[in-house]
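The complex appears here minus one protein chain, its other protein chains still in place.
The block that comes next holds subunit A.
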Amino acid sequence: MRDERRDKTSQRPTVRVVYRRDALVALREVCAGLEEEGVPFECEPTDAPLLAAAHEAAARSRLLVGVAVAGTEACVHFSQLAVDAPVLHVTDASASMLRLLGQDAARLVKVMPLGTPLSRRAASRKSLKENAP
């Protein structure tokens, strides 16, 4: 019965948000960011490690974007990226940083420029020189 409903909801185009149960404060901000940008999302709890959880959420999202929240740490992932190379990964994030991260997850869907400052982004970016067209 519950599984059936879950299957039904996963048909909707949404950003999937997964959270540790101790991260409800952070979750509120991330969701507020998504809502302000007007992108539909669904939330569910998880116990998996942050990056893997975010990647798995992205893989299940019809919009290909997943967010994982744990305490003051959060991660935005895109289904076609490697697990250890997320789009955004912030630690020690303030409420406004988390709000911005939620907005950026939405902007990833809307194809709009991201707002999270460069210094707070994942550092695992390869030089573009390697993959010139």
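Following the convention adopted for this analysis, contacts are C-beta pairs under 8 Å (C-beta built on N, C-alpha and C of every residue); 3 or more make two chains touch, one makes a residue touch a chain; residues count from 1.
The definition used in the following text is that contacts and distances are computed from a predicted model.
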| item | value |
| --- | --- |
| Options "SoxAX cytochrome complex subunit A", "Diol dehydratase reactivase subunit alpha", "Aldehyde dehydrogenase iron-sulfur subunit" or "ABC transporter permease": UniProt name of the undisplayed chain | "Diol dehydratase reactivase subunit alpha" |
| Contact with the hidden chain (one of A:A57, A:C75 or A:L88) | A:L88 |
| Which of A:L27, A:C75 or A:L108 contacts the chain that the document leaves out | A:L108 |
| Missing-partner contacts on subunit A, residue numbers | 32, 35-38, 78, 80-81, 85, 87-88, 103, 107-108, 111-114, 116, 118, 121-122, 125-126, 128-133 |
